[in-house]
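As you look at this complex, bear in mind that one protein chain is not there, while each of the others sits in place.
When the chains are written out, they are named A and B in that same order, and each has its own residue count from 1.
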Amino acid sequence: MIELRNLTFRYERRSDESRARSHPIVDNVSLTIDDGSFVVLAGPNGSGKTTLVRHFNGLLDPDAGRVAVNGRRVSEDVVAARTAVAMTFQDPRDGFVAPTVRADVAFGPVNLGLEREQINQRVQEALAAVQMGGSERQRIDRLSGGEQARVAIAGALAMRPDHLVLDEPFVGLDEPARQSVLERLEALSTEGMGIVVVTHDLRELCDLADRLLVMSDGQIIHDGPPVSVLDQLSGEVYVPC
Amino acid sequence: MTEPSRERTAEDEGNTRGTDVELVGDAVTINVARAALFAALIGAFSYVSFPNPVSPTPVTLQVLGVFLAGIFLGPIWGGTACVLYIVAGILGAPVFAGGAAGFGVLVGPTAGYLWSMPVAAFTVGMVVHGGFTPSDPKSNGPIRLVSAMVAGTVLIYATGVIGMMFTLDLALSEAFITGAVVLVPAEVLKIAAAVGIVRSDAITAS
Partner (left out) sequence: MLTYEPGSSIAHRLDPRSKLAVQIGIALAAFSHTTPRGLSFVTVLTGCILAVAALSPLAALQEIRYALPFLVAGPLLSMIVLRPPWLAPPAAIRPALASYRVLLVLLVSVAYVRTTRVRESRAAIQLVVPGRVGRLLGVGVSLVFRFLPVLIADLSRARVAMRARLGTERRLIDRMRIVATTGVRRAFGRADRLGTALRARCFAWNPTLPTLQLAPRDVPFLLLAVALITWSFV
């Protein structure tokens, strides 16, 4: 479970003095994300979506408020938070740390200091979950965009997280690749994985998600089941769904 | 370089998951990423060749990459970038001139140039930033930048020529003709290019 209480974050490249007065990117947000839920976080560019989710696993420290994962403050145990909340980023190509699939997916478990056998098991399990089993020895730069996106997800799954957070996972993917990622997310969700998708492209996601959050100007302005949120939104913002 | 005992931290934290993991600090992490990317960039620079104004041997930008590493990453991490470049090359990354790789390059004709790279990046970084901590390279005058790179050039070519004398058993004059005369003029252009890069607003490193 991820809990945010009165979270505020201001633009980082400011001196301390002007920082206190600057306009917050995330403005006093409180939010709870339950285990196993499929959440879509939508909103226009610059509304603070990426900044918000980067607090879930301590990639950013809030200026005010608190974040807890599974009841424990993120700042107290960053490793636990990053294990429980795994993340993929827009353009996964810059997140790969090794030239081959196996070495990249193993990176997280290796950092956790697991035994060899456990690492191998996790790598196989994670690749199977994204239907990339058997690609262990392939070079990442020879994979297609959709395959790279799925390997990036496998790298996150190898942490055996409770929540998988995907920041703009569909940018740059063609339609078949997008479908292949959506299918995998649906399967993972069915197996009980908590999923958070940050996106401005809601197509087909509303059927999968059980909660839609809409952010604007650093605040969550809508929160609820996709259908009802979209009802409220109609006429206000155009959201293709 | 001490490795804290895992058992102790695990007991202290009393948590089941991952608490014995000793995370690399945020500042070091970003510097490791930058050093690795600059090492790859120095390697990629050996694939872009320009016509040499004074010789048929084409000019590549590797030496420029070494200078830029010192300028943008500072002496410590700029030097680290060059070490990573060399070690990756020894272990088979095709990063050396002409897509070469392997341990042999360390004792080959160009060995001196390679050995001097980390020192050159360190020196350039020290002169530009006036210490170990990187500052904004733009804040320093062009004279400081140019003298840093002239020092770097002298260092790289002096070591390169000495390396050739040793590995190929040449006299100083012969090594100088083979290893410096036709290459140094292009370095002047690279220094000028580097000043242009640093003083333009195209790059903002924090």
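Everything that follows uses one rule, which is that a residue touches a chain if its C-beta (ideal position, glycine included) is under 8 Å from a C-beta of that chain, and two chains touch if they have at least 3 such contacts.
Small disclaimer: the values here were computed from a predicted structure and weren't measured.
Here the missing chain is touched by one residue of B:L68, B:L114, B:V127 or B:V161, and it is B:L68.
Here the missing chain is touched by one residue of A:P24, A:G108 or A:G218, and it is A:G108.
The omitted chain makes contact with chain A at the following residues, 54, 57, 59, 79, 82-83, 86-87, 89, 91, 93-100, 102-103, 107-116, 119, 140-141, 155-156, 159. Touching residues on chain B toward the chain that is not drawn are 1-4, 6, 18, 20-24, 26, 29-30, 32-41, 43-45, 47-48, 50-51, 53, 61, 64-65, 68, 72, 80, 83-85, 87-88, 91-110, 164, 167-171, 174, 177-178, 189-190, 192-194, 196-197, 200, 202-203, 205.
The rule is simple: only the chains that are shown with their structure count from here on.
Contact residues of chain A toward chain B in the complex are 13, 77-80, 83-84, 111-113. Residues 6, 13, 15, 17-21, 23, 206 of chain B are the ones touching chain A in the complex.
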